[in-house]
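Structure, as structure tokens:
Every protein chain except one is present and positioned as in the full complex.
The first chain written gets the first letter, and so on, giving A, B and C; residue counts start at 1 in each chain.
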Amino acid sequence: MTVRVQTEDFDIGFELKQLRLARQDIGAVVSFVGQVRDINEGDAITTLTLEHYPGMTEKSLENIISQAKNRWDIVDALIIHRVGTLQPLDQIVLVAVSSAHRGDAFNACEFMMDYLKTEAPFWKKEVTPQGERWLEAKQADDDASARWNMKK
Amino acid sequence: MTVRVQTEDFDIGFELKQLRLARQDIGAVVSFVGQVRDINEGDAITTLTLEHYPGMTEKSLENIISQAKNRWDIVDALIIHRVGTLQPLDQIVLVAVSSAHRGDAFNACEFMMDYLKTEAPFWKKEVTPQGERWLEAKQADDDASARWNMKK
Amino acid sequence: MKIKLFYFARLKETLNYSTEDLALPDEPITILKLKALLAKRGDTWGQMLMGKLKVRAAINHELVADNATIHDGDEVAFFPPVTGG
Partner (left out) sequence: MKIKLFYFARLKETLNYSTEDLALPDEPITILKLKALLAKRGDTWGQMLMGKLKVRAAINHELVADNATIHDGDEVAFFPPVTGG
């Protein structure tokens, strides 16, 4: 498993290729990339700053991958999350999963994103023309994360 | 929407970037890439040849994207499918979806793959040390496709 | 009426036909009836089209059921269940 927390951008093509070519029994790679949107809750976004808790962040991301490996038949997984100050259209996060068959990869990838949203210690602060504001956690994210406890 | 059926390989990094940067309100891109495995049903795979039905293929892939757009709040979608003779570790297919939020992109991407597996006119023939064989359609793929009729 | 026929994958290979133009009586005909008609061409045709093998059909690039009706000028295709992706 690979977990990286970094200020630099990442190259999705390169990362997915590494994951895909790692083993010849891999048939599927599912990935999620998140990017900074220009508008959030109706306001234009100038910049987005991501703070995190060094040490705990890496541990929690590794734990999320371990949970996914326990639940689904996947080969490997990767999480790259950026921190620092970003702008609209910048990439924020990449979550990717390789597996023999597609169903496991889709489930594991979505599970990892939902858990990352509620368990990994990252915090976002937006700068808008009206000033700065910390993002509030969303009930929808808690719900998305909680539904995995009900699925097989 | 973009649909391409081609013998050439494709560059995932480039394709996802195009999709991602197309609009500033895109927050998520979910993608699936399928590759040729070295072993299928216990036998080593030397090559895999993909045949298709020109004209119908493109139409059915466009139809799959349209269905996904009707069902979920997505911005755009892309399907690239290779045909001709491939080898283990070659990329076969890329399905990618962009949207404001991740849930729609995950659902739409998995739906598109499940429908592609049962509706798009592609046929695979494997060459193994024991000879050639056409792949049989799998019940699991029919089941995966059918479950979308039950979901909201 | 005249229709254009296509065969794919195992059907194409076994029948050794990829496409043909076919002239038929000027009356509606279903996919099932067309299959029965073609099956009379010989054992291989019968086995491939009316045997144990699942055969799917398309009319003008749309997947259709066996009771779908073929019209003059249609493009009809026969093939095994699809296995792409």
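Note that a residue touches a chain if its C-beta (ideal position, glycine included) is under 8 Å from a C-beta of that chain, and two chains touch if they have at least 3 such contacts.
Note that the coordinates shown come from a computational prediction; the quantities given were computed from them, not determined experimentally.
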item	value
Touch partners, limited to displayed chains, of the chain removed from view	A
Selected residue (touches chain absent from view) among A:M1, A:A22, A:I39 or A:M56	A:M56
Contact partner of the left-out chain, one of A:Q24, A:T47, A:Q67 or A:T118	A:T118
Contact set of subunit A toward the excluded chain (per top definition)	34, 50-53, 55-56, 59-60, 81, 92-93, 113, 116-125, 134-138
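FYI, only the chains that are shown with their structure count from here on.
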item	value
Approximate Å spacing (C-alpha centroids) for the pair subunit A, subunit B	23
Chain centre separation (subunit A, subunit C; CA means) in Å	48
Interface hub residues of subunit B, defined as touching at least two other chains	34, 113
Of all residues in subunit C, the ones touching two or more other chains	85
